[in-house]
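Of the protein chains in this complex, one is absent; all others appear in place.
Let's turn to subunit A:
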Amino acid sequence: MKASWVAEEEKSKVLKMSGADMLMEGLEKEGVDVLFGYPGGAVLPIYDALYKKNIKHILTRHEQGAIHAAQGFARVTGKPGVVIATSGPGATNLVTGIADAMIDSLPLVIFTGQVATSVIGTDAFQEADIVGITMPITKHNYQVRKVEELPGIIKEAFHVAQTGRPGPVLVDIPKDISTSIGSYKPSNEVDLPGYQPTTMPNLLQVKRLADAIAQAKKPVILAGAGVLFAKAEEEILALAEQHRIPVTNTLLGLGSFPSDHPLFLGMAGMHGTYTANTALHECDLLIGIGARFDDRLTGNLAHFAKKATVAHIDIDPAEIGKNVETLIPIVGCAKHTVAALLRESTTSGDTAEWVYQLAELKNSYPLWYKNEGEVLKPQRLLEIIHEETKGEAIVTTDVGQHQMWTAQYYGFSKPNRWVTSGGLGTMGFGFPAAIGAKIGRPELPVVAITGDGGFQMTLQELSVLQEMKLPVIIVIVNNQSLGMVRQWQEIFYEERYSESLLPVQPDFVKLAAAYGIEAASVTTEEDARSKFAEALDSKAPFLLDCRVASDENVYPMIAPGKGIHQMIGVKP
């Protein structure tokens, strides 16, 4: 009697709702307050469910804009960026952003519509096998087969995206799953026996590293984006200061160590500083933390850290030993691992001479350019932007010369204010990423530094900027060329500028005006300073078309195939 009464009570507690409503419930449970997306046939039920909800949705003007915005949001907030797109072309328009997020480890949860279950596999209208297409460029992906699975899959997707090494997770939802009604059982736990990221380090290995530190005379720390994901900046600073270990950053690791710190060597790699690269070449102990030793960092592996004992701290075991032979492998989250290391390592090595030597190098061979002539130098432009924002802004970039100049000259000292496409090198990334960054951190000034080439790949998002009145400052570093390509053709292809010059351009100031956005053209240093200050003060969207020297190159540089000690264009 009693038992059946309880069962009856249980039954009445089971809510019935549509898949689309379950998705909304799931998003709310995950604390999602902003979505980036674009509607279409297969997601109509989802957009209809959204209509009743109080979740902000940013309607970009292209799905690629939506996913790059979500990436910018994720990079500055540490929270997953959430994207919705329709089936077929909507989903395939996301592919570049998914690949970008995968290689740069950004947490995203992407919901794509799919044609109805009954017609999957029949080449139905707007059908694309997005699960198959994105299998190698997602951390994991799903296609929902039964409406009741949805709450569990959503829970899993958010869990996988933001734990361990973060990454994009895609959930493909057939239209009939969105409309069909099922019993809603909220999912509170994930059960993934095959996914148990190691966050706490093996203490034996930590001890070995502590011993190596005590022995080392020429140690160097290479801090990558993993430090930022783990929020381990303070631990790294403590480690460096306690043992007097110089620090360099990967491109994506910028901001994890104060750029004005005496132990900071600047960025390493292809366009890194001479000092940082020399340190990587000469060191006797290399401590890589949350960095994956990609080829743009290492140059020719035959010359990379050959004199060093390599220790590698990473949350992804597959990164350890992948490119560089590693004597001290430590799987763990950077924060816990370095904290443990600080407890273990009480003895410092004698690094005084090494620190002095590197400081001398830093003095003698700083980043340099010739600031001469009438024409504005791009490097000077970046210095001015640093000064005007006091180095406090969130800065996003596209890909090319302006990206490298920004990395070299902006001078990042705070974490999570640097948003760039590092691993994939995606032109068109910078401007939409700035929109997402501004939405994520509205209290900070946001500057999108783009190339005249890359800006034209995603400029349609000017509509969003104007619609939302987002005070993002767009700085076009206009060298009237695909500068980075032009540079390589100048240096390695005897100045045969094949398809890399852009003499015909829109009038970017008028273009902005057409969208109702204020803009100005900048040709001199004084212009740059006054117009940038005006843009900052305006607290409104602003575009600056900065006419910079078109023949300037990014130096110093490691030529392809060369070792990290073979830089060209170092200050004489």
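In the analysis below, contacts are C-beta pairs under 8 Å (C-beta built on N, C-alpha and C of every residue); 3 or more make two chains touch, one makes a residue touch a chain; residues count from 1.
As a working rule, contacts and distances are computed from a predicted model.
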item	value
"Acyl-CoA dehydrogenase", "Aspartyl/glutamyl-tRNA(Asn/Gln) amidotransferase subunit B", "Cytochrome P450" or "Acetolactate synthase small subunit" - which is the UniProt name of the missing chain	"Acetolactate synthase small subunit"
Full-complex contact with the absent chain, from A:136, A:373 or A:561	A:136
Option from A:322, A:414, A:529 or A:565 whose C-beta touches the chain left out	A:322
Sole contact to the chain not displayed, among A:77, A:117, A:202 or A:300	A:202
Residue numbers in subunit A that touch the chain omitted from display	131-132, 135-136, 139-140, 143, 145, 160, 192-195, 202, 316-318, 320-322, 325, 329-331
